[in-house]
Structures are given as structure tokens and as C-alpha cells.
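Every protein chain of the complex appears in place save one, which is left out.
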Amino acid sequence: MTVIARRLAGHLARGIVMVLVVATISFFIVRNIPGDPVAARYQKLLEQGMSPEAAERATAVMYGFLPKGTLWEQYADYMTGLFRFDLGVSVTHPGSPVTSVLGEAAKWTVLPVLAGTLLSFLVGVIMGVYAAIKRSGKLGDFLAISGSLLHGVPQYVLALLMGAIFTTLIPVLPQGGTADILFEPGFNAGYIGSLIEHATLPVVTYALASYGGWILAMKSSVVTVLGDDFILAAELRGMKRTIIFRYVARNAILPLFTILALSLGLLFGGAIFIEKIFNYPGLGFLLIDSVVNRDYALMGGAFLLITAAIIVANILADLFYTVIDPRVRSGEEASA
Amino acid sequence: MSSAILETTSTAATMRRNFWRGVWRVMKRKPSRLVGAVIVLGFAFMGVFGPMFYPDVLPRDTSRLYAPMSAEHWFGTDGQGRDVLAQVITGSRYVLLSALVTAVITVVLGTAIGLFSGFKRGRWDTVLMRLTDMKLTIPGLPLLLVLSTVWSFGSAIEMGLLLGLLGWGGVARAVRSQTLSLRERGFIEAARGLGLSTTHIVGKELLPSMAPYIAMNMLIAVTGAVYAQVGLFFLGVLPYEADNWGVMLNLSVFGGGALTTTAALPYMLAPLLAILLLTLGIVLVVDAMDEIFNPRLREE
Amino acid sequence: MPGQAPGVRIDGLTVVYKTPAGELPAVRDVSLRLEPGTITGIVGESGSGKSTLALSLLNAVQPPGRIAAGSVDIDGLGDVVGLRGEELRKARGRHVGYVFQAAQNSLNPLKTVGKQVLDLGRSHGVEDLRGLVRDAKELLGRMGLDGARVLDSHQHELSGGMRQRVGIMLALVLNAHLVVLDEPTTALDMITQANILKIVREVHAERGLTTLVITHDIGVVAEVADRLAVMYGGRLVEQGPTRQVLGDPRHPYTKGLIRAIPRLTGDISEARALPGRPPTLATVPERGCVFRDRCELRMDVCETDDPAATAHGDRIVACHAVKVREHA
Amino acid sequence: MITGEGIVKTFKQRGNVLGAREVRALRGVDFAIPKGGAASFIGESGCGKTTLGRIIAGLETYDAGELTVDGLAMSALKPKQRQPHFRKIQLIHQDPYSALNPTRTIHQTLNAPLTLRAKQTGRSKAWIEERAAEVLSLVGLDPGSVLARYPHQLSGGMRQRVVIARALTVDPEMLVADEAVSMIDVSLRLGILALLKDLRERLGVAVLFITHDVATSRYIGDDGELYVIYRGQVVERGPVDTVIADPVHPYTQSLLSAIPVLHGLERPGEQPVAPVESMEDGQDESGCLFAPRCPFRGERCGERPLLQVTEGIAQEHACFYPERRSVVARPMSEV
Partner (left out) sequence: GGGTTNQSSSGGGGGGGGLFTTIDVNRPGIDASAPANPYNPKGNSFLGYNAMKLAWVKNHLTDPNQFYPGIAESWELAPDNSAITIKLQPNNKWSDGKPVTAEDVKLSIGIAYTQGSTAFALTPGAAGAAAEVEVVDDKTVKVTQDMTNPSSKFARGVLDTFVAPAHIWGSVLPTDFWDKLKASRGEGADAEKAREEITALGEKIITFAPEKDVSAGPFILERANPGEALLVKNKNFYNAASVAPDQVKFLNYTGNEQIWNYLISGKLDHAGFTAAPADVMNRIKQAPGTNIIKGYSPVAVGMAFNQTKKPYDNVHVRRGLAYLIDRAEVTKVASPEGGTPAVTTSGIHQKAAQEWLGAELNNLEPYNADPAKAEEEFKAAGLQKKDGKWALADGSPWKVTMTAPSGFSDWISAQENIKGQLVEAGVDAEVVTVADYPLYLEEIAAGKYDVGFWLIALGPAPYDIYQRLYGASNGWTNVAGKIKHAAPGKSGNWMGGAEKVEVDGTEINPGELTGKLNSVSAEEAKPIMLQLAKAANQDLPVIQLWDYVNTQFTNTSRFTGFPEQDSDLLRLPAGVWIQLGMVKKSS
């Protein structure tokens, strides 16, 4: 297990450096954004019919939520805050620390994306095996091309098509929101049913969008393994089909687990288009919203969280690999 | 000795002819690949010549806003009463041009960095690869969203430039590993042993071996770039651009209610179909290239 | 239950591969007899069809190849070419043990050797799995390995020679009495090779096996085989008792091959390479003798007629020139 | 004249923060190859033969010791200055297919170094073409039919000849042939070996032959020297035929004993030596490196023996208990 410990130490060191770098980059990008959130709010109030003076004064309060001091002081504050998990105060959500706004939104991203990822992984892997076994037939061709197409098509195309079908043409699914408020939140059928109903479109779309990748990856992995000598050897030893299938499956799925772990890093930022199109109040949505509203702190925070998740997933993927693959576990470097 | 040269060139020509015959055979084996090639060529034609068929400002017919599909307007009209298909065609130039810029930058930068890193190895390699790792770790779309607020996208070229600057990581990584594995192949070592210049080694030995691979990456980068920019326009975080696919999507959904009623649906579907078709074309062509350039299959 | 040391009769075996240029034979009209209890060696250069022939013994030619004609009759099993499905699967491993060409990589990298032995047992309905593991351990011990340790190891923890021995163990542990070894020592170094060859010989004798060894290295055959068959371009050009063939080769190819072996002792000026180059699937002539392009005894008939394999006492040679000489 | 003194090479496998794995590939190797001479390095897989060859060809650096080319110590020179010297030493790769760029014709492959040379010596284009044809003829290929081809259109033997021809374009003083025939069909091997010998004789090129097949080492010339290497150390060194006929180091003896006997043509040696089987991991680093596998291990073997000359023995060896044993098979005809 020392291998794991050693790897972990290295990864953690690198990960922390990476987070700091990203935090720095995002800090400076975000502080260079032209446009003034206060002015934006002022004009919004005007549109809502508030008199100009009232609007001006109402927005003046928001100055209190803008960071103060020189750029370098702000930077120092930001970085020290980071160590306390303090990302500052959001302008568009005054009174809520950025971390809690992010936390609320993260809840609504992680679960659907996790569900979507696992769903697509499951289906994609199974279909990938099919595509590999039937690779010289029509079915295999179809699976492979449809996989490439689904993999190639951007998320928003799928989301828009799904939206057009299920909210415009046959309006059966709700568009937006997380659950019907009339249901008492908790572990009751009504609430959970409502949660599922609201999450169906985002989850299914996300699953559809990532399904193509899985089927392709699994197909090529299975094809590789099928070409490996030990499979032919097992066959020549008269091993049962089921056992050989297990050999293929286990060896083929191994590299996919790493990709799976990596794709879990996208949990937080993986569904920006889908959340936007289905108005699902997750992190991606929050990020767009903060960009549009020039909410520095929130934007920086969301970006940092999304990146940090990926870094953590990278580390986990590597450790995971170390644990499940005996070759790596025993210290032999896997040839990259 | 001139006869030798003559013979060489003629044989080279035969080789080339054989190559094209091989291409044709691969294409013919699965007719879908021909379809793919036709689609890709069609898009290229559309991007280059499409806008020439229309006036700079498309004619509008305010009596027919969001008109349904008809023989006259294949994909109906938009909220200004302009023909949707015409917009897809005139809009293709921006999208494809900037995608091409992106692809070129991605591939050139990625290849250069990957080559340098893989070829020099040592300290430079470590530094560049750390950088690449970092780039690859930072999620692209969120970064673009944040960047869209500081960067003003004046033109297709500029758009392509930024996307290209953000996109080279994957290619660099891949080219590096290719370079590393090619380096292990004896012929690179032999060239060094013969005292051939680095320029020769990189330009004449390494690059040609990777050319198909790079070409495939380039095609894939084109699709990636199309998606990214159309997506950003769709989200509305980039400045409006008349006759742009992403803007069309944005206007159809958030202005025309394409996800609410059917009137603006053709308006939304047209650019979506264009993207789907382009993807399909490129997927099919890449599939064919995969086979054409696969060394195993190249040995006849 | 497998009988003791089965005999094998290969008759008119032709195996073709589907290529862009159509179906081409990798093994053509080969007839060969493996006498019970003997070690037969097949030598041939790369691409001459050795592995294809060996796989045919298990009816295991991989697509895009297929057995196009002929039969492989194994005592106690019948014609393997006709076997299908479960029958075929059960024959593999149980009746015929196969040691893979790339035995280096013939183990599942994710499972310990022991687990793979158990998988093998389950596949063949062995009830006494414990006994099977014991047998495996014994076999490994017999081959000079620490059985317990090896069974508990993953492939990557074993050296090349150890892996090869594990491969042999897996071929024998179910008590198969016909064993096919495809290039058992390629990629091993000299000392390990000598060791493996010794083991092959000993185990063959102890267990009463019929063994087929396939190799491109005449030395290996010379070391272990009782009988020797020479393959060229998918054809068996000569076969006979090893010593006889080595000492007195008849077929021009065999002669050339033996002359081309770099030798440790003796006059080096006698050694000479064969001119020309070995054929590949695509360049093997469709009609006539496959060796004629490199043959110094070429005659007109070689262009058109495939020489038939004819017996000359213990020897079988397929050459027009040899026939002519015999008759002369 | 190329000599090496105490060449040491240790590979540090890239580890992480907490330590790297070291592979001691060469542990102080001495050798000397005269102009136009021949030497063979033999030994088991992983003993460091390739590493040594690459160091000699200038493709790899060494950690200690000194490599001298024509009296010049290479470590004293800057990389740029070393290059022309190393260009005189050309490596012939084991795998002739990977040694040729599959995307370039033979013509292009030969032209590149020739153009460089023409530029340096101010020769014309015509010379390049002429010379290309000439080197191909030298290696026994017909320029007309080969020049325009791609490597995959040639057989293994032809490819290896092309590789040698390419090395000849720079007029090398030495060819380092690293297992140059092991991937070539048996029937063609001798052709390449004969070619190397022929080049020695005709062009005066020295040949360093690296192999694990002892027999092939005889074919580059009877004036050649044989170096037997074990785990990065030369354990025996002498004229090829002497070492083969009368090996004194138990490792050499094991190696020679392991060579299959062509029953029917040869009879086996009388005193074959089989090494004691030992696990490869946890190798002992102290004392004689072969001792753990040595059947004749004695008390002194706890020390590391140096290459030495002892009385009554023609070759140098690194063994405290050298003894001639007749291990190699003899032709039937000899007896």
C-alpha cells in the first residue's frame, strides 16, 4: 500500500498547487471583467418602474457587497479566504455566502449528473460489448455509428431536441424546477416522485449525451482485449464462454473505470447546457447566471469548485486504478 | 542517373495512384463513408460560396413571421420574416471559418508543443506536460464562459483564435505520446545517428508519419470548435452576430418559443440539423480515414 | 476420459484466410501423422503456416480463417474438424493441451494463476477442485517452481520462463495426453530455453504424451523431437525421423535451411544463405511447387504441378526433383 | 580504434517524490575494437548489450568511465563536437522494419544523409544518385528495383540490407549491429552475416556484433574477439574460437551448454553446465554476480572478481575458479 500512499502524496501536492493556480487565474480573470453589477441592477430597477433616484439609492447598498481595497489586497483576502472555504459574498444573492449558494446548486447538479453518468455508463458498456462482438455486422456498425454520432453531437443539440419533443410536441414532462413545492420535502413517495419527474429530462439527456462515449470506449476496449492473446489462450484451454466473457469484461472495463472516475469530475460542471435548456437550478446554471449578472464572487467560486472537482476526480481515478489493477498496485508503473 | 530519378518519380506517382485507389476502395466498402465525404465537401462549399448567393442583408417579409415550412421557405422564416435556410447557409461561413481557424491553431500549437515536448524530453517535457495537464484539467466550457466576459469577440478569426488557444492540450498530449513512440522506432534514432538535422527529422520523418493522425485531429477539432462557439452564442454570452447558427438557436428558443410552440420549431431545427449533419459527415470521414491510414490495413 | 497417448492423423488439411485478394490458403493439402507417444516437431520460417496448422488440431483457426478441406482425426475424439460447440470446447484443454505461441501473455493479467486454474476446472466440470489445485502445484513443482507461490501470483509477477512453465502446466493439468506447443521458447533466453526444452522432454516421457512442437528454430526440434516435419509456404515439404532428416535432408529447401544455420563449431565457409525470400500468403504461387522460385533443382514441371508428398521409407518428401532422382 | 574503460550506466526509472528505482545496466565495462576489427558481445537478455552498443554509437550517455574514439576522449567534448566522431559509428538496429521510415521510399531514405554529405563536401546532385546506387550495390541489392519502393514492400533481409546501406552512406568506420539478424528469417540470416564480413574485408569497416546467439558471432571473422557479458559486467573475453572451444567462466559455459544440439549432425559436449535456477528478483549485489546461479561456487565468490588473465588460460575472465570444460557440441564429422 505504500505505492498508494506515495502516489497520494504526490497527487495531493500537485492538486493543491493546481487549485491555487486556478484560483489565481480565475481571480484575475474575474476582476478584469468590464461592466458593473451595480449599474446593471440599477437599470433593472428602472425597467421595473422604480424612480431613478430610488433605484440609485437601492443599488448603492450593493456597493457594500463589492470587494474593497486594491487589487492585491483583494487577492490576498481571496486567497486567505480560500483556506477557510470562504469564497466571499455573492452580489446577486446578498446575505448568502458563496459557499452556501454553491452548495445548494451543487446538490441539484450532482445527483442528476451522477444518475445520468451511471445510467449511460451501464447502458453504454453493455451496448459497447455488443458493438464489439457484432463489429463486423450491421448491428455493430449501427451501434458504432450511432455511438460516434451521439458522442460527437454537442449536448445542447440533444437537449434542444429532447426539449422540443417532450415539452413542445408531446408535453409530458415538466420543464424546469426540482420538485413540486406542495410535497413536503423528505422521504415520501410524492416528493420523490416529483423529484424524479423534474429530473427526468436532464438526466435522460445527460445520459444520452454521454452514452456515445461509453459505447465507443467500451467497444474499442473490448476489441483490444478480444485481440489479446490470453483470451485466445483461454478459448484454447476450453474455458466456458461465461468465464471467457467475464475475462473480457473485467479486462475491458478496467480502463473505463478510470474514465468513469474522471468523468465524475465533470459532475459539477458537466451539464451547463442541459441545465440552461431545462432550467434546472444546478451549478452550471448558476455559473451562467453569475456570468450574466457579473457576480464576481459567485462566478469565481463556481469555476473554482468545478475545477477542484475535476482535480479531485483525477486523483481518485489514479488511486482507484492503483487499487484495482494488480500491475500498478505492485509498483510496476503502468506504461502510459 | 536521371533515369533513376525518372523511374523514381513515376513509381512515386503509381504509389500515389495506388493510395487513391485504396482510398476509393475503403470508401466504396461502406457507402456511408462516401455520404460522409459528400457532406463534408458540401459544408466546405457552403462556407466558401454559400453567402455569395444571398444579398448582404437578407430580404425580410414582415407579413410572414415564423412562417411554417413551405416550398418557398424550406425551414420557414424567422421572427424577422427572413428565410431560415438562407441564414443557415450565410451563417455557415462564420461558423466554419472560425472553426477552421480554431482547428488550425489547435493542431499547429498542439503539434508543435507535443513534438517539442516529446522530442526534447527532459526538463522541457516535464514543464510543458505539467502545463498541458493543467490546461486539460481546467474545464473548457466553464472557462470559456468566464472568459467570454473579458474577451470581446470581434470576428470569426478572433473567436477561432481564442478557442484554438484553449484547445491545444489534447492534441499536444496525443502528439507527444505519438512522438515518444515514434522516437523509439529505430528510424528516428538512425537519422540522429546519421547526423541529420532536427529540422529534417521533425519535418521529414516525424511529421509525415503523424500526418494522418494530425489530419484526423484537425477534423475532430473542427467539430469541437463548431460546437463550442455555437454553444456560446446559444447561451447568449457572446455578442450577437447576424445569421449565426448559435444566435439562431438562441433566438428561436428564447425569443421565438421553439420549446413552447411549433411556430419557431423549424427555425431551431435548421441549425440543429446543420450541426447534426456536419457531425455525421465528419464522423463518417474520420471512420474512413481511420481505415485508410491504419498501417495494418495499408499494407496490401 | 482421454485415453493414453492418442495418435493423430491429419489428412489433406487446407486452411484459408479471407483477405482483400480473396481466400488464400495458409496451409495447403497437408497430411501428417502423429504417432502415439512421440514428439513431433514442425519447423518452418515465419508465415509458413505452422501456427495455423497447430490451431487446426483444435479446430480453432481464428476468423477470417477457416478450415476449407481435410480432416484431423484424433484417437478418442474423432474428426475434430466436425466438432462444434460444447463438444469442441470440452475437447480443448481436456484432450488436447495447447501451449500458446505467446505464452508470455497467455494469462489473464487481473487474476492469479491459481484462480485461473480454478476457472479451468469449473469450465471442464472438475468436481475435485482442491485436487486440481494440488495437481497444478505438483506439476509446477515438477518443473522446478515454488507451486504455492506461483499459484498466488499474477502474470506480471512471473518471469518469461516461469510464465511459459505455467502455460505448460495449464495445458497438462486436466490430464490432456495430446499437447501442442507453439513456439514454446521464442523470446526466452538461451539458458531458460534449454531448461524449458528439458522440461518438455521429461514431462512428455513421464506422462506418456503425444506431443507436437512447433518452432522456427531447427535447434529446438533437434533437441526434443523424435520426428521432424518441415513446412514451407503452407506445405509440408519433408518429414521423417529427426536424425535422418537433419543428417540427410532430401528436399532442396530442407537442405538449404540446414546449410543456412549458423553453427557453433565446424567450418563456417560451408554455411550459405538461401537465395530469394520466403513467400507470404499473397506471394505463394497458386499452382506448382511453392519453393520453385528459390530452388536450384527447378524443373519445368515445378511451374505447373504441385509435387505430391511421397513416402521414401520413413521419410516423406514432396519434390519433383527428388522423385526423379529416386527413380533414376 | 574505439576503446571503452570502465563504462558505467545506471538507469533511474522515473519515480515520484519518495524515490526512484535504479537499474544498473553496465557496471564498468572495458573493451577495445581496433580499426577494421571485429568484436561480439554476447549475453542473456537484459545483460546490457544494447545499452553498451548505444553508448558506443553515441545514442546514449554514460555515467562513468571513458569512451575513446580514435584517441579522443568523448566526455571531454561538447555534444556538438562529439557528433562527427559518433557519425563514424553507425548502429544497425535489430528490427529492420522500424529502422526504416514506412512513409519514405528507399530513395528518400538514402538521399537524406547523402544530401547532407554532399553539402559538406561540395558534391553535386549526380553524386548523390550515384552514391545511393553504389551503397545499394555494396549490400547486394539491385538499385533499380529497390530505390522506388517503400519499406513494407521489401522482405526482412532486404530491409536489413537497406539499413546497412544507409549506414554506409556516411562512410562509417564501425558498424554496431545490435541483434542485426535475430528478426530475419533463418534462411536469410547467413546472407546478412556474410555481408557484414564482406564489408569488413572490402571497406575495412570495423564491426561490433551484439547477439545472444553465440554461433552467429563466428561469422563476422575469425580475428574477432568475443565479450561475454553478465548483468552489466564482462565475465570473459578472448578470440571467438578460443572462447567457444574452451570457455572458462561458468557463465560462458552455461550459455554454451544451453545451445541446442543438432542431433544427427552433432554430438553434445561432454561436460555441460546447467546453472542453478534462481529467482530473478532480489538479486544479490555483493560478491560475484553469477555466484548465486553458479554450480561451482566457492569460498572466494563473496568477493567481486575482476577481469583478469591467469596462467594457462588464453582468454581474460572474471572467475576465481576458472576451469576449461568441454561444453559445446561437436560436428559428427569431426570425430
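Should a chain be cited, it is by its letter among A, B, C and D, assigned in written order, with residues numbered from 1 in that chain.
Here is the rule we go by: a residue touches a chain if its C-beta (ideal position, glycine included) is under 8 Å from a C-beta of that chain, and two chains touch if they have at least 3 such contacts.
Only a predicted model underlies this, so the values are computations on that prediction, with no experimental measurement involved.
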Shown chains that the omitted chain touches within the full complex: A, B
Option from A:V30, A:L82, A:V101 or A:M299 whose C-beta touches the chain left out: A:V101
Touching residue (missing chain; options A:G69, A:G137, A:G190 or A:G227): A:G190
Contact with the hidden chain (one of B:A103, B:L259, B:L276 or B:M289): B:L259
Selected from A:L149, A:V292 or A:L316 as touching the chain missing from the view: A:V292
Those residues of subunit B which, in the complete complex, touch the missing chain: 56-57, 59-60, 62, 65-66, 79-81, 148-149, 152, 236-242, 250-251, 253-257, 259-264
For subunit A, residues in touch with the removed chain: 34-37, 39-44, 46-49, 51-54, 56-58, 60-61, 64-65, 92-96, 100-101, 104-105, 108, 167, 171, 175-185, 190, 194, 198, 279, 281, 285, 289, 292, 294
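Methods note: only the chains that are shown with their structure count from here on.
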Averaged-CA centre spacing for the pair subunit D and subunit B, given as whole angstrom: 49
Centroid distance [mean C-alpha coordinates] between subunit C and subunit A, Å: 54
Shared interface positions of subunit A, touching two or more other chains: none
Residues of subunit D engaged with two or more neighbouring chains: none
For the subunit A and subunit C complex, residues of the former touching the latter: 228-230, 232-241, 243, 247, 250-251, 254, 325-327, 330, 332
Subunit C-facing residues of subunit D, complex: 44-45, 155-158, 185-194, 212-216, 218-219, 244-245, 254-266, 274-275, 277, 280, 328-334
For the subunit D and subunit B complex, residues of the former touching the latter: 57-59, 83-84, 86-87, 90-91, 93-95, 98-105, 107-109, 112-113, 116, 126, 129-130, 133, 143-144, 147-150, 152, 163, 166-167, 169-170
